[in-house]
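Removed: one protein chain of the complex. Kept in place: all other protein chains.
Chain lettering (A, B and C) follows the sequence in which the chains are written, and residue indices restart at 1 in each chain.
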Amino acid sequence: MKKGVMRPGHVQIRVLDLEEARKHYVDLLGLIEMDSDDQGRVYLKAWTEVDKYSVILRESDEPGMDFMGFKCLNEAVLDSLAEEIRALGISVTELPSGDLKDCGRRMQFVAPTGHTFELFATKEQTGKWGISSVNPEAWPRGLKGMQANRFDHCLLYGDDLEGNLTLFRDVLGFDLAEQVVDPEQNRVALFLTASMKAHDIAFIKHAEKNKFHHASFYLETWQDVLKAADLISMTDTSIDIGPTRHGLTHGQTIYFFDPSGNRNEVFAGGDYHYPDHETVTWKAEDLGKAIFYHDRQLNERFLTALT
Amino acid sequence: MKKGVMRPGHVQIRVLDLEEARKHYVDLLGLIEMDSDDQGRVYLKAWTEVDKYSVILRESDEPGMDFMGFKCLNEAVLDSLAEEIRALGISVTELPSGDLKDCGRRMQFVAPTGHTFELFATKEQTGKWGISSVNPEAWPRGLKGMQANRFDHCLLYGDDLEGNLTLFRDVLGFDLAEQVVDPEQNRVALFLTASMKAHDIAFIKHAEKNKFHHASFYLETWQDVLKAADLISMTDTSIDIGPTRHGLTHGQTIYFFDPSGNRNEVFAGGDYHYPDHETVTWKAEDLGKAIFYHDRQLNERFLTALT
Amino acid sequence: MKKGVMRPGHVQIRVLDLEEARKHYVDLLGLIEMDSDDQGRVYLKAWTEVDKYSVILRESDEPGMDFMGFKCLNEAVLDSLAEEIRALGISVTELPSGDLKDCGRRMQFVAPTGHTFELFATKEQTGKWGISSVNPEAWPRGLKGMQANRFDHCLLYGDDLEGNLTLFRDVLGFDLAEQVVDPEQNRVALFLTASMKAHDIAFIKHAEKNKFHHASFYLETWQDVLKAADLISMTDTSIDIGPTRHGLTHGQTIYFFDPSGNRNEVFAGGDYHYPDHETVTWKAEDLGKAIFYHDRQLNERFLTALT
Partner (left out) sequence: MKKGVMRPGHVQIRVLDLEEARKHYVDLLGLIEMDSDDQGRVYLKAWTEVDKYSVILRESDEPGMDFMGFKCLNEAVLDSLAEEIRALGISVTELPSGDLKDCGRRMQFVAPTGHTFELFATKEQTGKWGISSVNPEAWPRGLKGMQANRFDHCLLYGDDLEGNLTLFRDVLGFDLAEQVVDPEQNRVALFLTASMKAHDIAFIKHAEKNKFHHASFYLETWQDVLKAADLISMTDTSIDIGPTRHGLTHGQTIYFFDPSGNRNEVFAGGDYHYPDHETVTWKAEDLGKAIFYHDRQLNERFLTALT
């Protein structure tokens, strides 16, 4: 949080069929439906989040991610960071308050990898779902499915990783917590964090711009990862891989797909990061182990099933 | 235990290199080396077992299982069951006390699927390893690796499943806890138990006789399954699949290989069985989900990598 | 199961207010209400049980246990065991089929400690709740509260432990899995099992006859024990102790009370037993550690709050 960026605040995901998607994200992942808008977008949150929503579903002809937003400490941070981003030669668009329901103005820009990001500082706070802020119980009753705790991060594929590193590390104040480096010392993956989490956003090198690998949601325990995998099976949901562990961040994970083909991750555990931590380096020649720690090889979908 | 057969008592496994195998079963699985004999065989136990050993390693030119032995309530059971087995037209050889170190006489026979089994009732009891029988602590300190709790069962491949069912259910008093049945109502898998465990021995239909799929060891928790998978990765051990869950028995599992190519399983959880439980049936057309509950498809090794 | 007794089949518990009790056992413990009878008794089951019910609630002026029943392999076992019990000088009453709903005839008798037990062999089987017997999923959706897996055992207090040992071990074929022995070598606690479980019934020495300490329900994991403790707190249920571990059996446990003052236990884990296992002995002078392994001292309720 060196420059005032706190955390991933929301992600807008394109889905082919809104009803199917709602069922997936609410009944299976356990997100809570909070609102919808006159564009037909549906707003969801995970139960530990204090803001009103973190996932926005938009019906579209193709799946993928519209944009990901980071919440900043205050409105002043937005202006100063927008200025710094523009100084990098990247244009920034200010979207007015209310463009996303109950959200303040957003500074939106396209990163060198082609992905759209935005910064915002104000959103209606409804508090943790089902939990009082006075004498709060340990967890709310009535959660569904995987009982996802929070929207945690996205993993994106794109070409200009060095451009993104400059943007996220030097301008937005993220740390490079982990990286994958090829034998020529080129970075082929970046895991960036604005907090103690092992990653708030990650990028993997890819020939094309603006590809979406997955949106990730946090679970409390490895036991919850097992139950999530069971639910994937019980609901005949398309699984990618897992339960397993990542080498990078050491999180315990499952990858699976929403009905539109967007990949989701649920995970538990994982390393923590402070700004004085040396960047953890994985060798590209060991990418299999870096990604899937137990199998130690990539499955073919890992590099191809991008939306 | 309707006919006096209590549990899997031991398995003799052929290994190509005894030193490598010892390292694998002791340092990785966490078995305890208890003894060796003048044939060079090594005797191992898991810590919760009260008998002196449950795994015997024998150096050989090819991997596989020599035999699996079941412990019976008493010596009288051996004679009566030997007689019943012979009445089935199967010859039974009595091996003298001491042929296996510190083990009483054993009644050995070849099942219709070509596998060698034996019954015994007497083996030196050394008690749980590292635990007193007075005021016993919850677990011993100093366990290695995966800290396997007990040798649990074997899964074997062979042709004459109906012959084995008659032998194990009708003569030896096992229950058919679970089965896989094809559309023509032929059984293609048998999961048999002499106790409350979901299986003490299992068979899968295969064109050839006497194939060995795996020997399985019990772990206490799903957390231990994760740590076992981590250790497989840290030690560069060949993994087959997992962590995942089986549909059959619902156990939480990993398959991996010893240095000789023998498949091992470690698992936790799983259903329990009583004699009045209806046999659980899985459809052969859903064998993928029956075996690997999360992936819902067999990996190619499942049917081919047999020793 | 040496003499054909399989497992605890049911317990009839007296409650002061049936509606409060139903709420407790259904909403908090997660038992499923299956039926009621014209005496107003309510029949409940835990989800993994194949029989129609295992807990019967009867409204009464005082709490406690009416009787506990064990399910036997078949009807013939009932007659032979009844004869053996009578030979011990204990009178046995045969209750007709239907006296408990959908249950066959029961052989009822009073043990030397003053507790009423019964044997039965027939009860309607409705199968595991919410799970098919073909291609069964790992667990059913829609379970409530603690999601108790099964009625597991009772702990009872009474005077004539040696009389009960003769009855349960020598006549009914149970094993003495664990015991507590005082410095004069008198047994002050018996943990008896008819199966692989660490205990199907347990007795602690007490001046008075026929006291009820608790009825116990099995949970799958230590994680479930935590969630059970959380639910106890969220619902303002009276807790006795836990989460903690027992020394005896090493199960992971919580004790709490139903609205009538009957103590319940939920627990996970614990040791397994085979007939050739030496009886585990705890010293009476270390009873604190034997009962509450972490605190290593009894709380005052342990010896006094009996119904």
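As a working rule, a contact is a pair of C-beta atoms (placed from the backbone, for glycine too) under 8 Å apart; a residue touches a chain by one contact, two chains touch by 3 or more.
As the structure is a computational prediction, the values presented were derived from the model and not from experiment.
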{"item": "Residue among C:M107, C:A229, C:L248 or C:V266 touching the omitted chain", "value": "C:A229"}
{"item": "Touch residues of subunit B, complete complex, unshown partner", "value": "137-139, 141, 221, 223, 230, 233-234"}
{"item": "Residue ranges of subunit C at the interface with the undisplayed chain", "value": "222-223, 226, 229-230, 232-233, 239, 242-245, 252, 254, 289, 293-296"}
{"item": "Residues in subunit A touching the chain absent from view", "value": "1-2, 6-7, 48, 50-51, 71, 73, 125, 127, 133-136, 138, 195-197, 220-222, 245, 247, 250, 269, 271-272, 274-278, 280-283, 286, 289-290, 293"}
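The definition used in the following text is that only the chains that are shown with their structure count from here on.
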{"item": "Chain whose mean Cα position lies farthest from subunit C", "value": "A"}
{"item": "Subunit B and subunit C: spacing of chain centres that average the CA atoms, whole Å", "value": "31"}
{"item": "Centre-of-Cα separation between subunit B and subunit A, whole angstrom", "value": "44"}
{"item": "Averaged-CA centre spacing for the pair subunit C and subunit A, given as whole angstrom", "value": "48"}
{"item": "Sites on subunit C at which at least two other chains make contact", "value": "138, 221"}
